[in-house]
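This is the structure I have questions about; it appears just below.
Every protein chain but one is kept in place in this view of the complex.
Order of writing sets the chain letters: A, B and C. Residues in each chain are counted from 1.
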């Protein structure tokens, strides 16, 4: 299985090459692209994606293991791009190769649904999110401090 | 929609470009590759694909229309390669772009199932099928002649 | 060879072509044509390996699927034999 969180652009052609293999006649690829959603300030030009990397990678590995065991996925690609991604670019690729297409479809659907629901990745419609610490509004009290 | 029956190699990257479009956040691609199935003479090295071209094109257009009307597919690729295709090469690409992934998955699944069941395309494990006419075994009788 | 003007052109695909050893046949038919049923019966008799394939096939007359086997095939028609499909 190929699992990747990276700032680089994603390519479905590269995903196909990862999914090569004798006997693997059916390949299903899901590609999620950044849509130009309407927001308060107009149209989104790009989205910013971030992840809790170690947890996200662990969860992606778990999902791939389940797709393999439960659905018979034979090769799996789970790639998510991070950072600022312009509208129209691919943010996520889920790819599955199986001997038969039913399993590839079921695995790919399972993986993208679970990825969205259970993998610590977020998108915001700000290209550059706040990074600098800010003082809390009130003075810390008791045992906590800001 | 992009519908193609061609002897040229198929590329999922090219299919992705056909499926571009604002608002179309979800893309599902199915690629069917030639598998090295076991046959009497050993392992398949290549399969020969043929079609009843006018009927196949008409039925592919019908299927695309149904996927659009019933499942909300917004852009559709239905490409099938013909002729001799070596093991591992892509024989068919079904691609669908929709605003949301559920529709793209449902459309792609519908299209590949219907393509296999209802589109006059055939594969044989002979790279070069018989082409030359052969005399019938018995003499034609009555109003028919060979 | 029969003259095209008096014959039906039979187009064979895939396993049907292999069973017959030809991609197309010309068959002379009488002026009033011949029923699909009769045409298929005669083809099965002449090409025994074709018989089981015909039982599983669909048929196309001049670009339209044939419904039932009562309809007639006439001189100048193209009659295509479609064994079960298997694209992908």
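Definition applied: a contact is a pair of C-beta atoms (placed from the backbone, for glycine too) under 8 Å apart; a residue touches a chain by one contact, two chains touch by 3 or more.
Model, not experiment: these values are computed from the prediction.
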item	value
Visible chains that the absent chain touches, using the contact criterion stated earlier	A
Omitted-chain contact residue, chosen from A:18, A:50 or A:89	A:50
Contact with the hidden chain (one of A:28, A:91 or A:104)	A:91
Missing-partner contacts on subunit A, residue numbers	32, 49-52, 54-55, 80, 91-92, 112, 115-124, 126, 129-134, 136-138, 140-146
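In this section, only the chains that are shown with their structure count from here on.
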item	value
Centre-most chain [mean C-alpha coordinates]	B
Centre distance in Å when subunit A and subunit C are each reduced to the mean of their C-alpha atoms	53
Residues of subunit C engaged with two or more neighbouring chains	88
Interface hub residues of subunit A, defined as touching at least two other chains	101
